[in-house]
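One protein chain omitted, others in place.
The chains carry the letters A and B, assigned in the order they are written, with residues numbered from 1 in each.
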Amino acid sequence: MTEQLLFWVFAILSCGGALAVVVTQNVVRMAFWLVVSLGAVAALFFLLHADFLGAAQLLIYVGGTVVLLVFGVMLTASGHTIKVQTTPAETLLGCGVGLLLLCVLVFGIKSVEWAKEIPGVGDSAAAADQAEDAKLASDVASAKTDESRQAAINARDAAVARRQSGRTLRQLGLSFFGLRPDRNLNQEQGKPLAPGYLLPFEIISIHLLVVLVGAAYLARAKCRATSGLEADL
Amino acid sequence: MSGPLAVLTLENYIASVLKSCADSETVATVAFVLAALTHAALLLGLFGGLPVFYIWLERKVAGRIQDRLGPTRVGGKFGWLQTIADGIKLIQKEDLVPKDADSVVFRMSPYLAGVASFAAFMVLPVADSWVGVAAECGAFLILALMSLEVLGIILAGYSSGSKWALFGAMREAAQMVSYEIPMAICALIPLLIAGSLNLQVVGRMQAGGFWNWFIFHDPFSFLAFFCYFTVATASVKRAPFDLAEAESELVAGFHTEYSGFRWSIFFLAEYASMFAVSGIAVLLFLGGWETGAVVPESIFGAFRGWGANVPVPGFEIGTYIANVFAAHVFVVKASLLVTLQIWVRWTLPRLRIDQVMTTCLKYLVPISCFLFLGAVLWPLILASTNSRPVVFGPALKSVVSSGSSSAPSVARADSEVAR
Partner (left out) sequence: MGSVGLEEYLIVGAVLFVCGIVCMATKRNAIGVLMGVELVLNGANINFVAFSRYTPLGLDGQATALFVVVLAAAEAAVALAIALNYYNNHLTIDVDRGNELQG
């Protein structure tokens, strides 16, 4: 129930922020609403037990990309460019098309019976947690001696600590090394190993370097076109 | 591991108290909300209380350095109520919004900066298992949250509709985006030694004497501390890197147009971030909540685990006392680093903006990269001479050996660390 409450809060924040980005005409306010929306998406990632991804979303998107966008706004906005209005007809057309697209997507999502299409769908992790909780609690209750009771309590504490600390960080890190602990461990002999993400990881690092050089080249200082007004001055 | 949080969380305790009067679903939610509110109130106390002290400290230190007394009258001998008096004055002031300002963004951006600064406190452990959110990727998360503060400052400067504020915001944006890089690289070095992003694990690994602190782990981490501290000073825009609010050039930089309560939020956020970056430095390099001396550690270590189930079942009064002591050690250590920042501010002249950028891009980034490479190679060299392969720390070993779920591995890594 707590999770539902938090989900609805952050879902409304992210959708509302996104809508505000669309509706707002002022580009600085758009950036502000984008921050709200992306921050709420990061919170949704935390709710989905993707701790590292949520933190990366905050660091890269909200702290990096949006700062870059605001920086771009500051460099390019000079009075008349800060508000570039769209005509009402364009807005109406855009909203109509958007609503139709949203209807198609929601209809598509609703019409698929996920449980049939993907075996094992559903909150498997939560179900496993509940089963484990029940087992640990019964262990503690049924322990006879002090010693076994202490052991059961320790096991429960370890489970609580693990629950608090996220699940996927180490697995994600290992998968970038090319290892897949979630797939390849405890698997019968002879089955092919699932590949990790070592090659994509390397490619993306080269890609980032290329982007860095390219962006620096594109944005380098050049002589600037002068408007008539500036030429007069 | 036997932290009090694992034995008895506030949430579980409230749930057990409430259990008699409602169904379990409601109890869980109410307990969660109450526990969250209590933790938030505690952190808010830290977030609000420490800056009040630091602002007083800054005035006193500045006074002494400039050969004067600083505040002396409000509240007795040392003027220790000066900040409270200032706060009351600030709240009474009119909340001005300039005509040219973008009023919505102008009003919201102080809160954006304040929330980002406060959020960093959530993942900052002040003692063994005393932490708002025990995130496995805590170190990464805290760097991410600290990087959000700049957004509030940029939006504030931009929406003010004043050229001074705009210049301040531009400088801040350029400075922050560049200084994040060496800061992250320097913070990586102790994390590499620990083999974990969990700040609690990092803290526990430095238990024992001060020779276990990561600053003394190898020559590269020793240098990395000084590099980190320089970059951290810049990243909370303290002098000599306070270009965003350079009062001799830009009136007051990004907060030129702010007054009253919103202005004080900016200051609260600045001093709170000073504590946060110092706290990170203490956790990563200076032994966290450990005193570093053997005698007090063994005394308070003996307290841990003593007096189980005394007031309520699952609670250990001895561990609680030890943690209260540890939290004080942590706050005092971080406050010493904050004092150092204050001392630097009133000693060194401000750099020019181009010098600030040169310092970062031409010197600090290469230096931190070099230190990082050195810290990576150091255990390999040790391994080849000493045959101690400790490249990935205990964490990788336990993940590989512990079967499909990473879950037991985390607990095991913790217990190995605790040992």
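Everything below uses one rule, namely that contacts are C-beta pairs under 8 Å (C-beta built on N, C-alpha and C of every residue); 3 or more make two chains touch, one makes a residue touch a chain.
On a predicted model such as this, the values are computed, not experimentally measured, just so you know.
J.: In the full complex, which bits of chain A touch the chain not displayed? Write them out.
T.: Per the touch rule, chain A residues meeting the hidden chain are 3-5, 7-8, 11, 14-15, 18-19, 21-22, 27, 30-31, 34, 37-38, 41, 44-45, 48-50, 52-53, 56-57, 60-61, 64-66, 68-69, 71-73, 75-76, 80-81, 84-86, 90-91, 94-95, 97-98, 101-102, 105-106, 109-110, 114, 118-125, 168, 171-172, 175-176, 180, 182-183, 197, 200, 204, 207-208, 211-212, 214-216, 218-219, 222, 224-225, 227.
The rule we apply is simple: only the chains that are shown with their structure count from here on.
J.: For the complex, which residues does chain B have touching chain A?
T.: For chain B paired with chain A, touching residues are 1-3, 5-7, 9, 25-26, 28-29, 32-33, 102, 104-105, 108-109, 112, 134-137, 140-141, 143-145, 147-148, 150-151, 154-155, 158-159, 166, 169-170, 173-174, 176-177, 180, 197-198, 395-396, 399-400, 403-411, 414.
J.: For the complex, give me every residue of chain A touching chain B.
T.: Residue positions touching the partner: 1-2, 5, 26, 28-29, 31-32, 35, 39, 51-52, 54-56, 58-59, 62-64, 66-68, 70-71, 73-74, 153-154, 157-162, 164-171, 174, 179, 181-182, 185-186.
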